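With one protein chain held back, the other chains of the complex are shown just where they sit.
Order of writing sets the chain letters: A, B and C. Residues in each chain are counted from 1.
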Amino acid sequence: MKIFSTDHKTIAKQYLSLGLFWAIVGGLLTHLMRWQLAYPDTEVPGWGFIAPDFYNMVVTMHGTIMVFFVAMPILLAAFGNFLIPLMIGAQDMAFPRLNRLSFWVFALASAVLLASFFVPGGAASAGWTGYPPLSAKAEYTGVNWGLNLWLLALALEFVSFLMGGINFLTTTINLRAPGMTFFRLPLIVWMQITAAVLFMLSVGPLIAGAVMLLMDRVVGTTFYLPEGGGQPLLWQHLFWFFGHPEVYVILLPGLGIVLEIMPVFSRKPIFGYRPIIYSTIAAGMLSFIVWAHHQFLSGMDPRLAMPFSITTIVISVPFALIVFAMIATLWRASISFPTPMLFAIGTLSIFIIGGLTGIFNGSAPVDIYIHDTYFVVAHFHYTLFSATFFAGFAGLYYWFPKMFGHMMNEILGKIHFWLTFIFFNAVFIPMHFVGLGGMMRRIANPMQYDFLQPLQPINVFITVAAIFLLLSQIPFVINFLWSLFRGRVAERNPRQANTLEWTALSPPLHDNFERVPVVYRSPYEYSSPESPEDWLPQDQPPAVAQS
Amino acid sequence: MSSWFPENVSTFGGDIDSLFYLILYITGAWFLLTQGLILVFLIKYRRREGQRAAYIPGNSLKQAAWILIPGLIVVFLDLWIDLRGAEVWARIKGHVPPGDLQVQVTAKQFNWEIIYPGPDGRLGTVDDLQMDNELHVPAGKVVRVVLKSKDVIHSFFLPNLRLKQDAVPGREIVAWFEATKPGKYEIPCAELCGFGHSGMNGWLFVHTAEEYQKWVKERWPEK
Amino acid sequence: MSRSESLTMTGIPTGKVGMWWFLASEIPVFGGLIASYVVVRLGSGGWSDASSHLNFSLALANTFVLLTSSLTMVLAFAAVEDRKPKRLQLNLLLTLLLGLTFLMIKGFEYAGEIGHGFTPGAGIFWSFYYGMTGLHALHVLGGIVVNLILLVAALRGTLKPNEHRVELAGLYWHFVDIVWIFLFPLLYLA
Partner (left out) sequence: MTSDAHRPNYFVVWLWLVGLVFISIGASVFLSKGAAILLIFLVALVKAVLVLLNYMHLKFERPLLYALVIVPLLIVAVLVFALFPDFVFHH
C-alpha cells in the first residue's frame, strides 16, 4: 500500500483510518463530559478535574471532531472513494492526483486540529457552531490561537471535501461503464453525489463567514462585533445555511449504505427505486431553505420563523417516503440476519426515532422551550449517530471482504451489534427526558441549578450507559484487527449481490476490473422472474432466448 | 402526564405543552406503526428454505402507492401541526401585548443585570433601580422584558414560564410573560457564553399583589 | 488525447466538468460575502461617504488591467486551438504580467488607504472592503501561479498532451474577472 498512492481504494482506506482515529479521540472526550455531568467536580478516572472552560473545550472539540473529522471522512470520503468507481464500473476517480491531494489536505487539517489542543490557551471552546461575539474575541473565551487553528482546520477540511466532491461528481457524470445509465446507478452512488452537490453549493457562504471570523480575530475587523457596526446574527445565518445541508450530507450516504444492504439480505428489490431517488433530490433541494429553524429564538425576525418551521416539517416527508420504502422492502422478503443486516435494520429503527423527534424541534413554539436543551442533543444523536456509527458499521461489516480480502467474524459482529444497540438506546432515550426537564446544553455542572436536581439520577444513568457503550466497541476493534490478517479469505461475491463491485476480486486489482464491465439492468434484480437464481448481477448478459 | 416538564406557571405555557403533546401523539403513532411493521416483517418474512422473496420493485404507480399514501398522510399531519404551531407562535412571539410592568434585563458574562423603572414607570429615569439576578414581578400581570447584552450572546430562559429568548449584543429584543402562580423560579442562561455559562443563574420572584406592593414600598420608600 | 480528455459519457471533457463544478462551488463563496455586504450595508447608513475615501483612479486602472488580462487569456486559448505555440507563450506571459500589475496596484491602493488611517478595523465598511478585495486578490494570486506553471510548461514544450488545461485556467481566470466586475461597482460606485 503506497503511502502517496493515487488509487481510490488506498485513499479510501487512508480516510477510513484517520476517521477511526478521530472517532476514538471523540469517544474519549465523551467520557470526560459524561463523567463531569454525572459526578460534577470529581476527578475523572484517568484524567483528573475538569474546569468549566476545559469542559467547554471538550464539548466544542467533541462536536467538531465527530461531525467534520469522523462522520464526513468515513461516510463520504472512505465509502464514497472506495465504492463509486467500483460501482459505476470505472477504473479510478476522474482526477486521481486531485483525490490524493484531497486526502493529504485533510491530513493537514487533522494535524492543525490536533495541534490546536496543545497551543497556549487550549483548543477552541466556543461550541462547534462557534457563535460570535463569543468566538470573535479571544478574551471572551480566553482562547486565542486555539480558535484560530480551529478555523484554519475547518477551512482546510472544507477545501479537502470540495476537491473530493469535484472528483465524485465528475467521475459519476463522465466515467460510468457502458450501459450504466443514471437510473441504473446503485442508490448509494445517488446518495453520494446528492451529498456532494449539497456540500459543494452550501459550503461557500460558511467559507466566507469563516474568512470574516478569522479576520475579526486576527486582523481586527468588526464583522461580528456590534461596537464596530458588525452583526453577530450574520454568522448564524451563514453557518446554518451550510449547517443544515451539512447534516444531510452526512445522513444521505448513511441511508445509501442501508439501501444497498437491505435488498441483498432480503433477496428482494429495493421498494420504489425511483420514488427514493426523487425523494432524495427533493430533500436535497428543501435542505437549502430550512436552516433558520436553528435560529427561532436567536433574535431573528419572528415573522421568519413560520416559513422555516413549515419547510422544516415538510422536509420530513421525503425522508418518511425513504423510510416507508425501506420497510416495504422487508415485506414478503426472504430476510437473513448477518451482522451488516443487523446494523442496517438498527440504523433504520434508530433513524425513525431521530426523524420523529425532529418534528418537535421543527415546530417553532415547541422549540421555544426545548431549544438549546438536551432534547435537541438526544434528537441529533439519533440522526447523526444512526447515520455515522450504525450505517458506518453496517457498511464496514458489509464491504470489509471487498476492501481487505478477508471475512469478519460473525459472532463478534453480532455481540458488537446487540451491545451497541442496547446501550445506545440506554444512553439517548433518557436524554430526551433530561432535555424536557429543561437541562440546558453545554453546562458543566447541573447541580448548580435547583430545578435540575431531580434529573441528576438520570444523568448518572446516562453516564454509566455511555461507559458501557464505549466498552461495547471492544468486540469490534478485536474483530476488525484480527480479521484484517487472520480472517477467512473472501471470494469475489460472498454476499451474492448484484452490484459491480462484487464482480471484481477481493480486494480488487489496481484498475478494479479485468475487463470493462457492461451493464444490462438495475442493481436490484433480486428474485427476478427472469432468473432461476434469486440474484441477477448487473453485468450478466441477458439470457439468450432458448431456441 | 406533565411530570416530564417543570411546573408550568405561564399563561401561554399551556399552549406550548399541548402542542408538544399533539406532536407526541402523532409521532408516537408513527413510531408504533413503523417499528411494529418492521418487527412483524422481520419475523414473518425471515429466510426459509425453498421460499423465494416476491419480486416487487415498487416503481409502478400502483405498487408505489404503498409508500405514497402514507407519505400523503404525513403531509396532512405536518400541515395540521404547522397550522396549530403558527397560531401559538403568533400569540407568543408575534406581537408583545402592552405590559403592566416593563423591566430591562442586560445579560453580561455571567449574570443578569435587571433594571426596574421605579414609580414613574419609565426606564432611564433617576428613580430606576438595578438588581443583579433578581426579577420581582406581581402574579397575573403582563411583564415586558427588554433584553440586551453587553458582551456575547446569552439566552434568557425561564423553564417554568416556558419562555426562552436570546439576548444579542447590539440589539434590543422584547420578550413577555404573565406568571399565574406566586413562587420562586430560576432564570438560567441557555446559550454558551464562556467559562461561566454553567452556573449563570438568576431568580424570578412572583409575588401576590399585596406582597408586591410591600416590596415596592421597601425599594422606593420616599413615596 | 490525455486520459481526462478521452473519458466522457456526456460529451463534455472531464477536465471541463471538474472545473465548472469548482466554479459552481466558488460562486456561493463570493456570493455569501457579497450578500452579507449588501444586506449589512442596506441595514446601516454612512457607507457611501466611507467609500468616498477609496482611491477611485487606482481601482479604475485595476478594472482595465483585469479586463485586458481576460482578453489575453482567451487569446492564449485561441492560440492553443490554432496550434501557435509562440502566440500561446506571449499571451500567457501578458496575462501573467497583467495579473501581477493588478496585485501591485492593489498593494499601492491598500498602502495609501491604510496610510490615511483606514485600517481594516476602521469600521464595518472597511472590514468588508478588505475582506472582499483581500479574498479576491488571493484568488488572483492563485490564478497567477497556475498561469506561471502553464507558461513554464509551454516554454519547455512539455504542455503538449495537456493543452486543454489552458482553457481550464482561462475559465478560472475569467471567473475571477467576473467577481471583480461585481466588486468594483459595489465598493467604488455605489
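In the analysis below, a contact is a pair of C-beta atoms (placed from the backbone, for glycine too) under 8 Å apart; a residue touches a chain by one contact, two chains touch by 3 or more.
The structure presented is a predicted model; accordingly, all values stated were derived computationally and were not measured.
Seen in the complete assembly, the chain not on display touches A, C. Within the full complex, the residue among C:28, C:99, C:123 or C:143 touching the omitted chain is C:28. Checked against the hidden chain, the listed residues A:32, A:233 or A:408 yield one contact partner: A:233. Of the candidate positions A:111, A:304, A:477 or A:543, contact with the hidden chain is made by A:304. Remark: the residues of chain C touching the chain excluded from display are 10-12, 16-17, 20-21, 23-25, 27-28, 31-32, 34-36, 38-40, 42-43, 60, 63-64, 67-68, 70-71, 73-75, 78, 81, 167, 170-171, 174-175, 177-178, 181-182, 184-185, 189-190.
Listed for chain A, the residues touching the missing chain in the whole complex are 173, 201-202, 204-205, 231, 233-234, 237, 241, 288-289, 292, 300-301, 303-304.
Keep this in mind: only the chains that are shown with their structure count from here on.
If each chain is drawn as a node and touching chains are joined, the picture is a simple open line.
With centres computed as the average of Cα coordinates, no chain lies farther from chain A than C. Counting C-beta pairs in contact, the chain pair with the highest total is A-B.
One inter-chain figure worth recording: chain B and chain C are separated by 48 Å, centre to centre, where each centre is the mean of the chain's CA atoms.
Distance from the chain A centre to the chain B centre is 29 Å, each centre being the mean of its Cα atoms. Each of residues 230-231 in chain A touches at least two other chains.
The set of chain C residues touching two or more other chains is empty. The part of chain B that touches chain A in the complex is made up of residues 4-6, 15-16, 19-20, 23-24, 26-27, 30-31, 34-35, 37-38, 41-42, 45-48, 51-59, 63-64, 66-68, 70-71, 74-75, 78, 81-82, 85-86, 88-90, 92-94, 109, 151-153, 155, 157, 159-160, 162-171, 173, 185-186, 188-199, 201.
Of all residues in chain C, only 4, 7-10, 12, 14, 17-18, 21-22, 24-33, 35-36, 39-40, 43-44, 119-121, 123-124, 126-128, 130-131, 134-135 touch chain A in the complex they form.
The touching residues of chain A, when paired with chain B in their complex, are 51-53, 55-56, 59, 125-127, 131, 133-134, 140-142, 226-227, 230-233, 266-275, 297-299, 302-303, 305-306, 309-310, 313-314, 316-317, 320-321, 323-325, 327-328, 330-337, 345, 348-349, 352-353, 356-357, 359-360, 363-366, 368-369, 371-373, 433, 436-438, 440-445, 448-451, 522, 524, 526-529, 534.
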